[in-house]
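For this depiction, one protein chain was excluded, whereas all remaining protein chains were kept in their positions.
Chain naming follows the written order as A and B, and within any one chain the residues start at number 1.
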Amino acid sequence: MANEKAVTAAGPIDSSEFEWVGPNAGEMEAISRPSISFWKDAFRRLRKSRVAAFCMVILALLILGAIFLPIISPFDYSRQNVAFSNQPPMWVDNETSQLHLFGTDALGRDVWVRIWMGARVSLTVAVAVALIDCVIGIIYGGVSGYFGGMTDNVMMRIVEVISGIPYLIIVMLLMIVLPRGIGTIIVAYSITGWTGMARLVRGQVLALRHQEFLIAAEAMGAKPSRIIARHLAPNLLSLIVVNVTLDIPNVIFTEAFLSMLGLGIAPPQSSWGIMANDGIAVFQIYPMQLVYPAVFISITMLAFNLLGDQMRDAFDPKLRR
Amino acid sequence: MPKQLQYILKRVLYSVITIFVLICVTFFLMHLMPGDPFTGEKAIPADVKAALYEKYGLNQSLPMQFFKYVGNILHGDFGVSLQDKRPVAQTIMQSFPVSAELGIRSLIFATIMGLLLGIVAAVKRGTAWDTGTMFLALIGVSVPSFILGALLQYSLGLKLYQSTGRQIFAVMGWGPANSKFLPAFALAFGSMASISRLMRTSMLDVLNQDYIRTAKAKGLSRAEIIWKHAVRNAVMPIVTIMGPLVAAVLTGTFVVENIFAIPGLGKIFVQCVQNNDYTTIVGTTLFYGSFLVFANLVVDIIYGLLDPRIKLGGEKE
Partner (left out) sequence: MERILDIKDLEVSFDTYAGEVHAVRGVSLHVDAGEALAIVGESGCGKSVTAQTVMKLNPMPPARIKGGKIDLCGRDIVAAGEKEMRGIRGQLVSMIFQDPMTCLNPTKKIGKQLTETLRKHKHLSRKQCRAEAVRLLKAVQIPNAEQRVDEYPHEFSGGMRQRAMIAMALSCNPKLLIADEPTTALDVTIQAQIMELMQEIRDKTGTSIILITHDLGVVANLADRVAVMYAGKIVEEGTARDIFYRAAHPYTTALLRSLPTVETARNEELVSIPGTPPDLYAPPEGCAFASRCRHCMKLCRHRQPPQFTVAQGHTAACWRLHPDFPREKEGN
């Protein structure tokens, strides 16, 4: 018989095996992989990333240092002592017998304290500007995307023109014209920087309004607030968080850049940009005075950039496992 | 063809509007400045002053002044420097070519190297090449160009000279061949980093597309697939950031010129800021701003020409 091979291969089969049992409703739709919610998956990935953890530690240290170190330091950031200018690191001050960890600058000020005061300025400005950009961007983009049609058209045209104007040019002009101060800086930096966020948010809101799953949710009777909370929010939130994180290093850069042009914060206040500017002038003789602020600027920007990258990867739905 | 033209005209219109807004803003800001352009150390004879006021409409109402201002600009008259009393336009024309050369060298270097590094990182994904180039790129994005410039000045300029006795890379000035390398490289590094990161992402995206699978199914070699199919499509998003990149490079020249003592427009600008030479400041910013808007326009047009899908309509977004 043609089936001999198959039959012998199967071996002897007990007749009870042929007893009918029928389909199994319980096993029919077995899905062996548990499905995880979007947030849980994203946070899991983020927590696993050693790089992200490392960045967060660095940033935490910076923030803590900025808050506490100037307080516990024996020197005041504006205290000048020209007799002891340009001293190398780890030099003991003759007057107070205290250690200048990073030495002194051209005016005899303690570099260590100025670095951490500068951290306060640079970080505060950066975070403030990023948040303001974020808020304005969300409101503007959200309104534009939500209403669509003519409103959206007009609002986006305005954004196009505003973002067409070179950012640094506007900021430079503003800094020239307005009185120097932290408040001014924050206003000047954020006045045109929100356009990127506005575009992003508007794009998301527009796309999500027409998404099929939203229509499906509505069809299933979900209330608008629920729709917003469970569907729009995760998508938007991740975008916002990533953008704010990546916006911060840009502001730090802008601050440093403008300080280079002499458009930074007014003395005796210090910011990393001012210190870098001062440092470049004497770089060839006293290199450390540039190295300290440069290293701090670079590490901060690096940490935020890396963290932003990791977060963007963590929140990317296409990379879900 | 008409659709393509439509797209170009639209972009031109936006550029014109943007430049106009820029003029308004600079005009407005200039008028917030204390004093008028002609208060200086030297006293100007009354009749000359009157004539100058007439020319620049300073004794007329604000709207009239504005019109005069715009009119002057369109004639290429950017006013007179408060510092050395020379026409601003002349100063710009003299020093801009130097900045332009620096910028162009940087851009070309950044683009070519950036694209290559991005392609290598994507093709050799997950290997040491990938991590290495991306780490380099991360540094490039995080370390500002002026800091890099100072470091290079110190290490490759000074130290090298001290150890070898030969000035391999000039530390200052602009002219002899060895003076152009360090500043251009310092300026280019950041842009090169951005381009390589974007190119890597773009390449990875493209390599996942179905038509790459088709190309493989046709029996094309890896090299052929990369260079004949992938790169062409991956480059598109890079073109869109060329506008902001040109802006970054150009504004970057401001600081780099100061560090390397290069007689370009950036160096002049910084001097003007320190000397409160408002007319030059305004003139320079207006010039730079317009130039950047124009550069963006050119990039947009190039993108429109490159993407065959735009040729027959449809937005690039």
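Please note the rule applied: contacts are C-beta pairs under 8 Å (C-beta built on N, C-alpha and C of every residue); 3 or more make two chains touch, one makes a residue touch a chain.
Since the model is a prediction, treat every value here as computed from it, not as a measurement.
Hidden chain, full complex: it touches shown chains A, B. For the chain missing from the display, the contacting residue among B:N178, B:T201, B:N233 or B:N275 is B:N233, taking the whole complex into account.
Note on the undisplayed chain: of the listed residues B:I92, B:A215 or B:A247, the one touching it is B:A215.
Where subunit B meets the chain that is not shown, the touching residues are 209-211, 213-221, 224, 228-229, 232-233, 307-309, 312.
For subunit A, the residues touching the chain absent from view are 1-3, 6-7, 9-10, 13, 15-25, 27-33, 321.
Basically, only the chains that are shown with their structure count from here on.
Contact residues of subunit A toward subunit B in the complex are 160-162, 164-170, 172-174, 176-177, 249, 253, 256-257, 260-263, 276, 280, 283-284, 287, 290, 294, 297-299, 301-302, 305-306.
Of all residues in subunit B, those touching subunit A in their complex are 14-15, 17-18, 21-22, 25-26, 29, 32-33, 138-139, 141-144, 146-147, 150-151, 153-154, 158, 247, 251, 254-255, 258-259, 269-270, 273-274, 278, 281-282, 285, 288-289, 292-293, 296.
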